[in-house]
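Taking it in order: structure first as structure tokens, then the write-up.
Entry: chain A
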Amino acid sequence: AGCDDNGGGQTTAPTSTVKQPLKIGIMYPQTGVAAAKGQPMAAGVLDAIKYINEEKGGVLGHQIEVISRDNGYDAAKATTIINEFISSKALLFTTQASAMMSVVMGIANEASLPGFTVFSAPSITQPAKHIYAQMPDYGDGWAIFADYYMKNVWKGTGKPKMALMLLNNSTGYGAKDAADKLAATMGIEIVAVEEHTSTTANEIEALTRIAAKNPDVIFISSTPQPTSIIVKGIRDIQATGKFAGLTIGCGHASYTSQLVDLAGAAKVEGVYGVFPTVSWGENVAGMAKMTEYVNKYHPDFKNNMDYITAWAEGLLIAKILETAIQNTPGGAANLTPANVEKYGFQMLNYDVEGLHGPVKYTPGDNRLSKGMRVFQVKSGVITAISNWINAAYIDYGLK
Partner candidate 1 sequence: MLKLNNIEVAYLNVIRVLHGVSLSVPDGQIVTLLGANGAGKTTTLKAISGLLHVEEGDVTDGNIEWNGERIDRKNAEYIGRLGIVQALEGRRVFEHLTAEENLLVGAFHRKDRKEVKNDLEMVYNYFSRLRNLRNNTAGYLSGGEQQMVVIGRAMMARPKLMMLDEPSLGLAPLMVDEIYSIIRRFNEEQQTSVLLVEQNVRIALSIAHYGYVMENGRVVLDGTADFLKNNEDVKEFYMGLSAVGKRKSYRDVKHYKRRKRWL
Partner candidate 2 sequence: MADLMQFVLTGITVGLVYSLIALGFTFIWKSSSVANLALGQMVLLFSWIAYGTMEQAGLPFWAGLPVTIAAAAGLGWVLERVVLRPLIGQPILSLITVTLGVAFLFEGLVAMFWPISTAAMPDFIPDEPVQILGAVVSQEYLWAAGIALVLFILVSIFFRYHKMGVAMRATADDQMAVWACGIPVTKIFSVSWMFAGALAAIGGVLMSSIGGITHGLVETGLKSFSVVILGGLDSFLGAIVAGPIIGLAENLGGGYLTELTWSGVKDVIPFIIIVIVLFIKPYGLFGQERIERI
Partner candidate 3 sequence: MTGPAEQTAVETEKAIEKPVIVSLKNLTLSFGGITALKDVSVDIRANEILAIIGPNGAGKTCLLNCLNGFYKPQKGQILFEGKNITRIRPDRAAQMGLARTFQNIELFSGLTTLENAMAARHVFMKQNLLTGGIYFGPAHVEEIRHRRIVEDIIDFLEIEAVRHHVVATLPYGMRKRIELARALALEPKVLLLDEPMAGMNTEEKEDIARFIVDIFEGQGETYPDTPVLRDGVRAIVLIEHDMGVVMDLADRIVVLDFGRKIAEGTPEEIRNNPQVISAYLGESATR
């Protein structure tokens, strides 16, 4: 006989409401290699749920009961955690990134437990099963940038030549998959594909080879640190007269204020990038509450972009549960994972208080929000230069 509180996590204590609590599972890498991302995210989502439970009285009067576990970015741990979610009858679960979701989604799909991951790769939502993506993936990021570039930046004649600088994991290669699929039809010629590690210290060599191909645009799908190295490298080479008139675009994994810090404002000036959430301080409906909470509970994460995504995730969870209760025949009493998916996820229609692209389910497409905006660094500040652009569904033919 199992007992629930054995995995070493905390469960938020149910308050004195008579209505049964809604149990959900959340796993974040609060320790381990991805802790730097997992910590603000865990803070964000738990703060949002605290807000819902305490200030809004829960979801239609039901408290959300969170089983929050630290997966340490470790496959074995994630496996035990998903089994625990299933055996403790969670209604839905979420993870932070595709790596951990890939590990657990086989078991979750077998158990028909719906869930979503914040950052995702196409292999998670294609083919569509019980797993969803909160936001567009790295392929979508490329597609949105390419589309914007063709429409607004590219002024030359013929096909623009594009080079790809990819991180050697699913983040980097997500962009390549989309480019493989769409570049030809969009009228872009991919002239070079280069791979780097997350810890690279120098990419002059790859850039030198790219320079020989005279690209018009370079797309970097990576994280801030390598991206800063690459951008600095590009600037160095430009000093020799190569790379004249080059446009630089970045995927959303790297396009944060950290990039500006690391590379130096002068070097990233003019660099384009895409991003799926709003920034701190933007005038949207949800900003005030979120700012209040972050100041109160996690002032260190003020200005952290991952906190925003995760706060939005908390709102989204509440909305899914609310939608499910409203639409399930028999209401809350009949909530099962299957019903949450059928009546919660698939009937969802929500603007996430403006914090990121609006969410609406389209049959066969398990991405919840599909939009990103394009930004550019102007006088050292990352500035939005477009509205939400929705990425079309790209069929990668995965089975």
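Selection criteria: all candidates are chains of the complex that A comes from, given by their letters.
Before moving on, here are some points about what is shown:
Here, a contact is a pair of C-beta atoms (placed from the backbone, for glycine too) under 8 Å apart; a residue touches a chain by one contact, two chains touch by 3 or more; residues count from 1.
Everything numeric here is computed off the predicted structure, so don't read it as measured data.
Comparing candidates 1, 2 or 3 against chain A, the one that touches it in this complex is 2. Chain A contributes residues 33, 35-36, 39, 166, 168, 193-202, 204-206, 208-209, 212, 224-225, 228-229, 232, 235-237, 239-240, 258, 261-262, 264, 266, 300 to its touches with candidate 2 in the complex.
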